[in-house]
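Take a look at chain A:
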Amino acid sequence: QDQGPIKVGILHSLSGTMAISETVLKDEMLMLIEQQNERGGLLGRQLQPVVVDPGSNWPMYAEQARQLLAQDQVDVIFGAWTSVSRKAMLPVVEELNGLLFYPVQYEGEESSQNVFYTGAAPNQQAIPAVDYLIDELGIERFVLAGTDYVYPRTANRILEAYLKDERGIADEDIMINYTPFGHSDWQNIVAQIQQFGSQGKPTAVVSTINGDANVPFYLELANQGVDASDIPVIAFSVGEQELSGIDTGPLVGHLAAWNYFQSIDTDANAEFVDAWQAYTQDDAAVTNDPMEAHYIGFNMWLEAVRKAGTTDVDAVKEAIIGVTVPNLSGGYAAMMPNHHITKPVFIGEIQDDGQFQVVWETPSTVAGDEWSDFLPGSRDLISDWRAPLRCGNLNVQTMSCGGSTAAQEAEAALAE
Partner candidate 1 sequence: MAHGWLVRPWHERSTQVFLFSVCAALALVTLLHLALPAGHPLHVSAYTVNLLGKYLCYALLAVALDLVWGYLGVLSLGHGAFFALGGYAMGMYLMRGIGERGVYGNPELPDFMVFLNWDRLPWYWHGFDMFWFALVMALLVPGLLAFAFGYFAFRSRVSGVYLSIITQALTFALMLAFLRNEMGFGGNNGLTDFRELLGFDLRQGSTRLGLFIASGVALMFGYLVCRALISSRLGRVGMAVRDASNRVRFLGYRVERVQLYVFVVSAMLAGLAGALYVPQVGIINPNEFSPLFSIELVVWVALGGRATLYGAVIGALVVNYAKTWLTSAMPDAWLFVLGGLFVAATLLLPQGIAGLLAQLRRRKSAKRDEDREALT
Partner candidate 2 sequence: MLSIDKIDQFYGESHTLWGLELEVAQRQCTCVLGRNGVGKTTMLKAVMGEVPIRGGKLLFDGTDISRLPIEARPRLGIGYVPQGRQIFPLLSVEENLRTGLGIGRSKRIPERIYELFPVLLEMRGRRGGDLSGGQQQQLAIARALTLAPRLLILDEPGEGIQPNIVTEIGRVLRRLIDEDGLTVLLVEQKLPFARRYADRFALIDRGRNVAEGPIESLSDELVARHLGI
Partner candidate 3 sequence: MKPLSSLIQRDRVFDFLKPRESPVDVRHGPILYLDEVSVSFDGFKAIDRLSLTIDDGELRCIIGPNGAGKTTMMDIITGKTRPDSGEVWFGTRHDLLRLDEPQIATLGIGRKFQKPTVFEALSVFENLELAGASDKRLWPSLFARLDAQARERIEETLELIQLTEQRDRAAGVLSHGQKQWLEIGMLLMQRPRLLLVDEPVAGMTEREMARTAELLRGLAGRHSVVVVEHDMGFVRSIANKVTVLHQGRVLAEGTMDQVSKDSRVAEVYLGAPEEELVR
């Protein structure tokens, strides 16, 4: 087994509604693997991608994760976008002891010894973003607008708690609005936002609106004349890929918070963007934050395998904590014991060429915090997957490790 190629499972939707976001991640992974093979592979072996398409169907993610791990015997999986797809895969990955690198910003409140979260936790995106709004723009009223699913719900709950408890924003200065997936008629909501924003206090919209619904949302904003200088919108799910599907002319000045922008001016990034454009044979091809997350995740895994000298999952899990690799914005990303990584946070303004221009960044990188400090249920929890703790949800008050089976199994294994 140690002689053949090392198999890398790629589990992103290439069809259905999620294809819009996930297809590029598949292509990116293929590119990274190709590059690595040109550099001589890993441990002297070639990397071999195994691509499957769950077709935006959540049970299918579980089925295919199982297939990749049990049938194809892949050594690692890079995949998923939505939280629900990750949740669907999670039991499978834990059961079959696989490795999953998840590249998208998410709501937190989860920790698994088999999953590595290379996207942002809420504290790496949402919290700094509202800090920027308050501290730099003097915003006093907030519209929290999101698609009605778990990530926006959780992010907004965290934000609400943070705004009220930490930043002293009054109840009536927060408006929360949820819309269905793919919502396309924003007339009323934009009118409401305008109304809400015209009461004499500087107002901003914090948008956790998902994918497809963004285009009609921004169009409506533009057409109803909501200018970024009147009511700026800061989005957590709108990146360069999404902008490539929107006429950004009328959106100039609206904001997004990410850990990476294509426009970031570093050599590493220029190289990455060039490679990507060459690989896709499209010099207008854009990169985005989840792509950087996969880039970092992939390099961390390479590093960890090298360090462990094997692709054996347990060894890699052990080795990867503490691994530090360069990110694309000129700094370093480190894998923390909670399987989250350190990231800088950038605020960018949309430009008319579909790129973001960084207008603010955190002075240093922020470590991902999966258990939010602003939610009563989880503020006492931490996660640490290093020996001997090996616990994803340690309650620091009671010092007991809550019920993840993985943890129990580890305990049992130790006892034996």
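Rule of thumb we're sticking to: a contact is a pair of C-beta atoms (placed from the backbone, for glycine too) under 8 Å apart; a residue touches a chain by one contact, two chains touch by 3 or more; residues count from 1.
The candidate set was assembled so that all candidates are chains of the complex that A comes from, given by their letters.
Predicted model only: the values in this text are computed from it and were never measured.
Per the touch definition at the top, the candidate among 1, 2 or 3 touching chain A in this complex is 1.
Residue ranges of chain A in contact with candidate 1, taken from their complex: 14-15, 50-55, 57-60, 62-64, 66-67, 70-72, 82-84, 87-88, 90-92, 95, 109-111, 148-150, 153-154, 157, 178, 180-181, 375-378, 381, 392-393, 395, 400, 402-405, 408.
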